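In this view, the complex is presented without one of its protein chains, the others remaining in place.
Should a chain be cited, it is by its letter among A and B, assigned in written order, with residues numbered from 1 in that chain.
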Amino acid sequence: MSEPFERGPFLLARADAFITWAQKNSLWPFGSGLACCAIEMIATAAARYDIARFGMELFRASPRQADLFIVAGTVTNKMAPVLRRLWDQMPDPKWALAMGNCAIGGGPFPTYSVLQGVDRIIPVDVYVAGCPPTPQGLIHGLMTLQEKIARSRPTKEILDPHARRQS
Amino acid sequence: MAFREIDLNMGPQHPSTHGVLRLKLAVDNEVVLRVEPVLGYLHRGMEKLWESLTYTQIVPLTDRLDYLASLSNNLAYCLAVEKLAGIEVPRRARYIRVVLAELQRLASHLAWTGFMANDIGAMSVLLYGFEAREDILDIFEEYCGARLTVHGIRIGGAVHDLDGPLVSRIRAVLERIPKRLADIRSLLDENRIWKERTVGIGRITAGEAIDYGLTGPPLRACGVAWDMRKDIPYSSYDDFDFDVPLGTNGDVYDRYLVRLEEICQSIRIVGQALDGLPEGEFKAKVPRVLKIAPGEAFHTIEAPKGVLGFTVRSNGTDKPERVKMKSPSFINLQSLEHLCQGNLFSDVIGILGSLDIVLGEIDK
Partner (left out) sequence: MPADRADQSKLRKALDALAGRFGDAVLAGAADKGELAVRLTKDVIVPALSFFKEELGFNAFEDLVVFDNLNSPDEGGARFTVVYRLFKFPGAVRARLTVEVGDGESLPSAVPVYRAADWAEREAFDMFGIPFEGHPDLRRIYLPDDFEGHPLRKDFPLAGRTGGL
């Protein structure tokens, strides 16, 4: 494709802006509460930090109804296949957020049973550090994800299936 | 209706299993025949890891066992190490520990009330419970900067002193809690749906409960007054005047009542500890590199979930030979099958919730 078209014609750019606006303001998280971080994730959803302000309060218990995978906690080797399967069950478009040091890289557990980072099994968009991250930290991570979504070009993915990220 | 046995799988990803627990159920229509918990989805190899760390490095990892009551884990582990090393903890430090541990019990029980009600279907109680809990987490945050994995109790004492502003803040929070508790009770105590889902559900007799090794609120709901704070007092608990709340029926509703009453008793204990806070050091002098002569010690405390104990064996170096945790949730969960048998499938959630398990300390 030629360079000017690559930057996007007016109509597609408008469509991108509209789609990403809708996507980023109605993220439906799939809270995979694995360990300590799950408690902070619930605290983020509770009254004081009120994640509903960002349009994300609809925590789903089923991956088929969600588009944001929050991996909150330690992923063990026994749990890893389960997580991968849950990720595969989520419909596109979907994003993943690794919450806490365990999900990022194994955290304080360099042991025989802990997966050293959830990005070994699923692609991660945003990493939120902390042990556990505070609710403010999680909200910051989610807003970073919103910015990332705003920068994305969904129409390009629709027009060119090969551009869709390999997951 | 004809007998038809169906196998059902629940978890490890399920909103009401309190983490990554998997249950294999066999049901006859709606009635539960067998429950087999499958553990290990959060097995982090904690005990193996501890063998490669020094005594002081282990303390922050104990926070991640029962993450709803991290200070209780700190306390149990530190008491075991102090017993082994013969460290005398100053009286002021013991009082500070009591304040922290009881605040932690408040936070844990408030969170439990929220989770339990949420499992049964009363979402608003979760919001009330967590809002009350946030008040206590604010105290921890002011005390040492962390909310959840506090790491506030160290070997030999506590991490900081309790200063004047913090003491008055704790008092202010304690004054607010009874009002918040009354809000929660007005939502649940006489709520018809709540009572139908809890009264007479998951009953166990006192004899069976001891046989299954139950400890903590599920045991006291059967009327057994086993509370390590009274039976084998540690950390100056014998200085304080408090009651051990008991239930009579041993069902889910009584476990709820026992926990709410324990919140009131904890408020009493914290108040007394703050009133009588002795002068002195908040931490004993502990060598930076703690080497302990070969030996073995076992110490138990009454954690919010039940009797929590640590076995520590030393080998003369600065690293332990072995640290074994006796986790209350692990043993309490063993009775799940007995509690669920004959109940309806929908009550499994309520019964599991009433045991107040945390997978972090079950799987270790």
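In the analysis below, contacts are C-beta pairs under 8 Å (C-beta built on N, C-alpha and C of every residue); 3 or more make two chains touch, one makes a residue touch a chain.
Just so we're clear, the structure is a prediction, and the values are computed from it rather than from any experiment.
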| item | value |
| --- | --- |
| Among shown chains, those touching the left-out chain | A, B |
| Which of B:10, B:99, B:221 or B:307 contacts the chain that the document leaves out | B:307 |
| Among A:15, A:47 or A:80, the residue in touch with the chain that has been omitted | A:80 |
| Contact residue for the chain not shown (choose from B:112, B:194, B:226 or B:242) | B:226 |
| Omitted-chain contact residue, chosen from B:124, B:191 or B:315 | B:315 |
| Sole contact to the chain not displayed, among A:14, A:85, A:120 or A:151 | A:120 |
| Positions on chain B contacted by the hidden chain, ascending | 39-40, 43, 45, 47-49, 51-52, 210-213, 224-226, 231-233, 238, 294, 298, 300, 307, 309, 311, 313, 315, 321-322, 324, 326, 330-331, 334, 363-364 |
| Chain not shown, touching residues in chain A | 77-78, 80, 110-116, 120-121 |
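Definition applied: only the chains that are shown with their structure count from here on.
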| item | value |
| --- | --- |
| Residue numbers on chain A that touch chain B, as the complex places them | 32-36, 38-40, 42-43, 46-48, 61, 73-74, 76, 78-79, 82, 86, 108-114, 131-132, 134 |
| Touching residues (chain side chain B, partner chain A) in the complex | 12-15, 19-20, 40-46, 48-49, 60-61, 63-64, 67-68, 111, 114, 126-128, 130-131, 134, 137, 147-149, 359-360 |
